[in-house]
Structure formats: C-alpha cells, structure tokens
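Here the structure is laid out as structure tokens; the discussion comes afterwards.
The chains shown are only part of the set, and none of them has been moved.
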Amino acid sequence: MAGTVEKKLAELGIALPTPASPVANYIPFVRVGALLFVSGQICLDAGGKLVAKGKLGNGVSLEDGQKAARACAVNVLAQVKAALGDLDKIKQVVRLGGFINSDPGFLDGPKVMNGASDLMVAALGDKGRHARTTVGVAVLPGDAAVEVEGIFEVG
Amino acid sequence: MAGTVEKKLAELGIALPTPASPVANYIPFVRVGALLFVSGQICLDAGGKLVAKGKLGNGVSLEDGQKAARACAVNVLAQVKAALGDLDKIKQVVRLGGFINSDPGFLDGPKVMNGASDLMVAALGDKGRHARTTVGVAVLPGDAAVEVEGIFEVG
C-alpha cells in the first residue's frame, strides 16, 4: 500500500525502481538515530541503464544532465523506501550532495543538480527542501553523468 | 546586537554579508537536533562578485585562492547567523568540506583551504577547530575558485 509520497510520485509518472544493490562491502544506507545516510546513487533508469553517460560540457546536454540528476534522486528515494518501508516516514531531506561529471569548462552544475532538487520538492513538498553542495568532478563510476548522495531526517 | 563572535569578526574587519539565497528548490541550511548542515558556499564577496574566478594552478594564485576560501567561510558563517540569529550559539564547527577548482597538476589544495580554516579559528577560537576534507575538483559553479560547505554543532 503506497503512502502519500509514493502516490505523489505515481502522479508524476514515477515508479520507484528496485534499488541498486552494491556489489561490494558497502551498503545502500545506514541509519543512526534520526539520520539516514544514503550512498551515492548514479543515474541509472529502472532498467539499469545510464540515463546520461559522459561529461556535461562535452557531449551531455544540460537537459540530459537534468534528467540524469532527477534519476539519481529517484534512486536515492528508492533506497530510502528500502530502508524505511514508507517514504512518508521522511521528516526532512537534510542534505543532497551532487557530483556532476564535468568538462573543466562546464559552469552550470547547479542547473543540472536542480533536476534532483526539483524532484525532491515535487515529491515531498516543503519536507523535500534541503541543504545542497554541487561540484563538478573529473569522472564518475561507469562514466555516469551525475551522482547524488543524501542525508534524511526520519521518523 | 552583535554577539562576541560577531564582535571578533568586526575586529578582523569582517562584516557578515547578506547571505546568498538559493534560486532553486534547495535552501541554505537545515537543522536536525544539534546539527546544522550548511549548503556549499562559493567565494562571493559582500557585493556578490567572485573573489577569485578560475582554477588554482592555471590562472588563480595560491594567495587569491586563500582569500577565496576565507570568503567562502565568511559566507558559511553568514548562513549560520541567518539560521541561529547569533553566532554565539555555535558550540563547535564539526566539519568543513573544501572543494578547490583545480588544474589536474595543482597539489596545494590544503594550503588554499587554510584560508577557510584559519578564519573559523580566528572568529571562534577552539570552537572553530573542525574536521576537514579538501579535494581538487574539475570545476565549480560559475567558475568559482573555491566552494566550502559546513556542519555545525549548535546550542
């Protein structure tokens, strides 16, 4: 039975994917008290294919970067769902870390990362507003265009 | 009425700027219990102009990078002031994350980041000492030379 946040996601046309399982000695999330730490999620779609591959400013368009950031945010929420069972237990998105696979001359990382931030607010309203750090990195795992990690306050 | 930390900043010749407002669905800070998470702040001066633009190791000097890091730290404190009303409510600077816009051959990121760390200790004394991670990134928003994020323990 889907909670109100998942119903909102469904209205947005988003079904939470089966969350990616790490293939190593790390895990997708760790909870400590009221804080849930979610591992960095790359921009895989529900089929496990990268939404955008390569660098912003060198082959990946701003629009595709935004779609990639949105996909990362969906994957972060899929891990939160796996952790909590119900996204309605999110009290606040505390912080998102956004890593943009960037050509050294690409200056619009924040516009890319808005794809993730906007999804959080669309799904969660004011509970989706978060602190954020966006940086342009040299490369990401598997040449993903975007990676997003999250910290959540949970009830 | 300025608290003792702001008086110390004034002695250092620093007036807190009006903190930058995000232009998107994220916010400058989120508090969870005793922890305050502050979004990444780039090296804008009080007039909203970048203190240093471009890459360390390719156009931006070490000295200008340090000034940029100091400006980031001032902007982080401006957000803490907006969050708490009074910087004297800071119990400890817990962690600073320093991102240096770097040419791939620039090895002195920590010296740049000292501009931020030194400002925190100048303003806050032992409460200003913090854990820190400094990395050299491919590029930063708007080609800012430095970006700094913070976590604070607050009373």
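Labels A and B are assigned to the chains in the order they are written; within every chain, residues are numbered from 1.
Here is the rule we go by: a contact is a pair of C-beta atoms (placed from the backbone, for glycine too) under 8 Å apart; a residue touches a chain by one contact, two chains touch by 3 or more.
Keep in mind it's a predicted model, so treat the numbers as computed, not measured.
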*Which total copy number does the whole complex reach if 2 copies are given here?*
3
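Rule of thumb we're sticking to: only the chains that are shown with their structure count from here on.
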_Rounded to a multiple of 5, how large is the rotation, in degrees, that superposes the C-alpha trace of chain A on chain B?_
120
*Measuring from the mean C-alpha position of chain A to the mean C-alpha position of chain B, what distance in angstrom results?*
25
_Applying the document's contact rule, which stretches of chain B touch chain A when the two form their complex?_
22, 24-30, 32-33, 37-40, 55, 97, 99, 104, 137-143, 147, 149
*Once bound in the complex, which stretches of chain A touch chain B?*
33-35, 92-96, 102-110, 114, 117-118, 120-121, 128-138, 151, 153
